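All protein chains but one are shown in place.
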């Protein structure tokens, strides 16, 4: 039982799932604290309004130096493939915003999900992906919101299956879903 | 501590709780994979619109053969009592739709919850019940939605107390609430 007292080896692909303001981004960043080399933050958000701008600035301030940032509102798989190499550390924040961008751009969500999952299997460095759990409230009255949460749930399931480790973060604290 | 490495014995009554598109139905079906005999899918959904029809068809396609289906939009306790016997395997999908049907039919929810729980105690075969967790979002503005989530929360608590095993599914992965 000695293993219970030791940290598990870092998974190559980790999914960090959580609610709004659950501390999931901070937890995801901390998972890459032990990386020797530079870390890359892959932002799927675009600063299109003041609310979003403030959130992006707050995230950027917390990460501090040691992080490089690239934006990938749509071309997530391409960015991951271009940036991942042995020893690299990538953080994608977050999959639900990426999904939202894909839907707005009229993309085929099932095909994009499949492309992302296929790409994850080929990455050689460490990758942490952050995603929102959005399916634990009342059924939304808005049909677009229902479609979004259906896609988000399927995307989370597909990435969770491809990941070596999955954690669910609530109130800043992780519960392990896949060890 | 050898038991940690062994699967637990199948509980007679299992509750599978989860959000929308969390993979809870697939997980519930997999719990009955080891059954030798025929399995019965007890559907509480009625195909009243195209969205619901598509969901029912997708679920049915995934289950494949080896499953028989009956509909029980309201008479759930009666159906369970009629179908359960030693060696049988029943899957109820899902309790939240049943609750929604009961509310629409003007039934007494507390009494129906009590009848269901009493019936669960008498079943001789294995039964897996699927239910949605709907209380983890913002308080709904709609009063009917607030009443629904109150009823759903109480129903989940009552069935969880009657069940031998309870799991919470997120992104297709189970967390054990009651081992």
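By written order: A and B. Residues from 1 in each chain.
Definition applied: a residue touches a chain if its C-beta (ideal position, glycine included) is under 8 Å from a C-beta of that chain, and two chains touch if they have at least 3 such contacts.
Being a predicted model, the structure only gives us computed values, none of them experimental.
Note that of A:38, A:87 or A:172, the residue touching the chain absent from this view is A:172. Touching the chain that is not shown, out of B:34, B:53, B:124 or B:150: B:150 (per the contact rule at the top). Within the set A:29, A:93, A:112 or A:133, the residue that contacts the chain not displayed is A:133.
Although one chain is not shown, part of subunit B still touches it, namely residues 1, 15, 17, 19, 133-139, 141, 146, 149-150, 152-154, 156-157, 159-161, 166, 168, 175, 177-178.
By the touch definition given at the top, subunit A reaches the unshown chain through residues 1, 18-23, 51, 133-138, 140, 142, 145, 148-149, 170-173, 175.
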